[in-house]
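Heads up, one of the protein chains got dropped from this complex, but the rest are sitting where they should.
So that you can tell them apart, the chains are marked A, B and C in the order they are listed, and the count of residues begins at 1 in each.
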Amino acid sequence: MDLLEYQGKQLFARHGVPVPDGKPATSVDDALAAADVIGYPCVVKAQVLIGGRGKAGGIKVVKDRDEARDAAEAILGMDIRGHTVHEIWVEAASDIAEEYYASIVFDRSAKAPLMLLSTQGGMDIEEVAERDPDAIARLHVDPLIGFQGFHGRRLAFEAGVAEDVVRPVGALLAKLYDAFVAEEAMLVEVNPLTVLTDRSVKALDAKVTLDDNSFYRHPDNAALRNVGAEDPQEQMAKERGLTYVKLDGDIGILGNGAGLVMSTLDVVSQAGGAPANFLDAGGGSKAEAITQAVEVILSDPKVKAVLFNIFGGITRCDEIARGLIEAFDQIKPTVPFVVRLDGTNDKEGRALLAEANLPNVHMATTMLEAAEKVVELARSANVEGRPDAALPGQTTGGTPGGGDSS
Amino acid sequence: MDLLEYQGKQLFARHGVPVPDGKPATSVDDALAAADVIGYPCVVKAQVLIGGRGKAGGIKVVKDRDEARDAAEAILGMDIRGHTVHEIWVEAASDIAEEYYASIVFDRSAKAPLMLLSTQGGMDIEEVAERDPDAIARLHVDPLIGFQGFHGRRLAFEAGVAEDVVRPVGALLAKLYDAFVAEEAMLVEVNPLTVLTDRSVKALDAKVTLDDNSFYRHPDNAALRNVGAEDPQEQMAKERGLTYVKLDGDIGILGNGAGLVMSTLDVVSQAGGAPANFLDAGGGSKAEAITQAVEVILSDPKVKAVLFNIFGGITRCDEIARGLIEAFDQIKPTVPFVVRLDGTNDKEGRALLAEANLPNVHMATTMLEAAEKVVELARSANVEGRPDAALPGQTTGGTPGGGDSS
Amino acid sequence: MSVLIDKDTRLCVSGITGREGTFHAMNNKRYGTNVVSGVTPGKGGQDVEGVPVLNTFHAAVSETGANTAMIFVPPPFAADSILEAADAGIETVICITEGIPAHDELRVYNFLRAHRPTVRLIGPNCPGVLSPGKANVGIIPAAFFKEGNVGVVSRSGTLTYQIGNELAQRGFGNSSIVGIGGDPVPGSSFIDVIELFQADDETELIVMSGEIGGSAEEEAAEYIGEHVTKPVVGYIAGFTAPPGKTMGHAGAIVSGSQGTAAAKAEALEGRGVRVGRTPTEVADIAVEILGG
Partner (left out) sequence: MSVLIDKDTRLCVSGITGREGTFHAMNNKRYGTNVVSGVTPGKGGQDVEGVPVLNTFHAAVSETGANTAMIFVPPPFAADSILEAADAGIETVICITEGIPAHDELRVYNFLRAHRPTVRLIGPNCPGVLSPGKANVGIIPAAFFKEGNVGVVSRSGTLTYQIGNELAQRGFGNSSIVGIGGDPVPGSSFIDVIELFQADDETELIVMSGEIGGSAEEEAAEYIGEHVTKPVVGYIAGFTAPPGKTMGHAGAIVSGSQGTAAAKAEALEGRGVRVGRTPTEVADIAVEILGG
């Protein structure tokens, strides 16, 4: 899970990483109250999970109450590259002398945290890496011994930070490592890591990605879920415990097993289709989960056809069939389905579906055949101008052979 | 440094090891106030750094205020195997169902913490180990991965603790390991580790030895120094930063280097003498340290002769000589000294001493010769009935050739 | 021959008394796997359909001679159970559990590599290992596979079944099927398993099925180029996965320009590995190479 800047800074602060004082706000009044406490000049910053806030006008330095009001009004509700600003962060202004860059990445190849430090802060680090790779000092920390003083010194000297801040920068990196390990982050990034004119060192931005699998032992982090920023379908799937990723196309996809679903997306694309989602119903899916999954897939109004691609291992094909029958009973979908059932109890599953004789459900015997069929169905639906919404419980009729009328 | 029971329990509590409620007291009034808060029945326990308190009458269960007063009066000031009781610990009484034993030892051979658990608590573990070694479950914890849940389960199952407390005993061991590592202990011992009749698990005693070398990062632990319990000479030496151990004999010993001093004690013993102390003046000793060392050695009234055994490496023999001359000037010792100076600048050192012509100072050329000489001098001092005190600044006269009179 | 598990496997199942644990342990046993014991703390002395349950792995090793562990406990207990098995002297630890925190995996991986170098961990978040006709440890549906000379190693479970099934339909069987799992820090990599297949007499062709995220496929390509003489056929899932999204497996994520399917396929092809674009094509290539 990605954190908003201010959530990241609050997490940093818990581990002693120095950050400017600040307060979050979700209304103009709250923002003004915060600014009054923090004092002027201060900075009003849009809290969104996307870069380029500054260029989009999402960060404003204000020198009095009027400017603060103007800034808060302008920024709250602003759209930044598709992200609506629901929260702002009001922060004490900083007198910046130098801008550095620091991050810790969970490096899967090296199986160790990778620490990066550069004196070229305030810009995109991937650009710096491309233009001037030597400008970035990097080292791995052995997770069994953890961060040592020498790691900080080595990074600082190799990156070429100002001599007088080698020690505080090293100390900040030590705290950052503490935060990375204690909060089980996959990424912590400070850009810029600033040296102020009083030569104190502060994290002026915070980008933190946490490991969702660790949330059972970090209830506070789990509670941070920035629900408002999530796609409505993804939120709905999350509530139902389904593994769902929203995509741009019009073919709903359900399969069992992450690899098989990814493969299904690829094969559908190769067949000329555009998947609307990734949905892994998981191993051993029960009928109820399938019903809920169909509900989530169809809640996306763009979906014009759905592909079920099941290769049953632990998953039993008869359970999948039962779930699909139940879904049709409850939701009465108006779009065509293509179903490929193979593996454990596939005969029983196919028999159940044949018996149920669901409207507009097409059987396929291979993955490729199924993909080609669903692409064809989605295409003809587009041609025939299927209405945009097919929300659960809502009957739209009009699509050929679909709807509760059949 | 060894902690008193209550200091150990307070340290345990900081790391979540469950201990009974209690309060320390140094007077009868404080003890009564504590008992009133804790409630009756409660337990009044002598706080001394020696075992066998129970047998000596240093632990009393009291059921009301009168009994508490009697107990506190009896125990405060009590002598337990040579240790005077200056503090007591008043603790809630526990309803004990089972007594176990748990400890973590810094195992130098294995270079890992060694954890022990036994269901035969409440008695001397070395006795248990001898009588019934299988009654003690033991395992090493790899310090780089630390205590894992399975360590606790394995110890609990192998020791045969009651099934219903396997989990809480494991949890207690985990906390005990936290304490061991976080406080940098050399030993933590819980005997007995009790299961109460409500099946909760509590540390009913605490024996903790901390690593003095770690005190620079544990100021709270450093402050625990139980000064009252230390020998006055050892305390004096500590204040002067000298490495000194009080022994039972009458020959004061000073050398440079722990190994050489230990060896000197051995050789003096072989020659029939009894060393009064171990004093390592350390590498590179300066004159001032030597002067202070002489002061500490002579503050022990039993000392009848002193041996200086110096093999100079970093230590320069001329510095030693200067220190000794200064000591004679300031302290005017009344006991004979034997001095063996070898190594760096030994000629200069011997020349300085010859020139100073200190009273009753005898030179020796080898360690063995020096040892034999000092034993002889101590023996003749005993025969001539030298007075018992030769404190700094105090002139006693009367010893042959000694004193400020010569 | 086969790799990792065979007739000498003596399996102990951690979590055997759980519903899923019992189901799959018994399934493995019916297949012919020598399931010698299970571990569930506090249930020592019980049995599960005749398989004795012990309190600790140490007891399982000393009392039942277990040499292989299957970990089937929930994520909060899985790292501990892996470490316990390794500490007790188990040589092969196969962890099915999905959802273990990445930092736990990091610690376990680094500890085992340096401090228990003889222990081999497969998984977590994997379907296990099947050596057809010999032993099955995990949740791979054995009915789709038969004995043969194709070694399969995969980050994905169902995709493995899909590929194995397509091979079986064309008459080819497997030496072993190894699921290395879809997590960020798998205990064994493609390289570790490919090395075993290269040394295995029975294996004549290796199928490796990768997916987006990390660089394990690129590293394997390098290794194959330098050390593998047997033919390898590759597959990569996730060509159409958008960057920054975790695609079901915790490890399946394209980060910036890192970990794309295209780069992985290219790395493999650059080392002479033929990469099928669909599972069916993978089976076709394998059959072509083996001259079916």
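Convention: contacts are C-beta pairs under 8 Å (C-beta built on N, C-alpha and C of every residue); 3 or more make two chains touch, one makes a residue touch a chain.
This one's a predicted model, so the numbers in the text were calculated from it and none came from an experiment.
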item	value
Omitted chain's touching partners, listed by label	A, B, C
Residue, one of A:A56, A:A71, A:I88 or A:L144, that touches the chain absent here	A:L144
Options B:A74, B:A135, B:A162 or B:V181, residue touching the unrepresented chain	B:V181
Hidden partner interface residues of subunit C, rising order	114-115
Missing-partner contacts on subunit A, residue numbers	142, 144-145, 148-150, 153-154, 157-158, 163, 166-167
Residue numbers in subunit B that touch the chain omitted from display	106, 108-109, 111-112, 126, 142-144, 181, 184, 186, 211, 213-214, 216-217, 243, 245, 247, 255-263, 265-267, 269-270, 275, 278, 280, 283-284, 311-315, 342-344, 366-368
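Just so it is clear, only the chains that are shown with their structure count from here on.
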item	value
Chain-level touch network, classified as line, ring, star, complete or other	complete
Centroid spacing, where centroids are CA-atom means, of subunit A and subunit B in whole angstrom	59
Per-residue multi-chain contacts in subunit A, two or more chains	144
Subunit C, residues touching no fewer than two other chains	107, 111
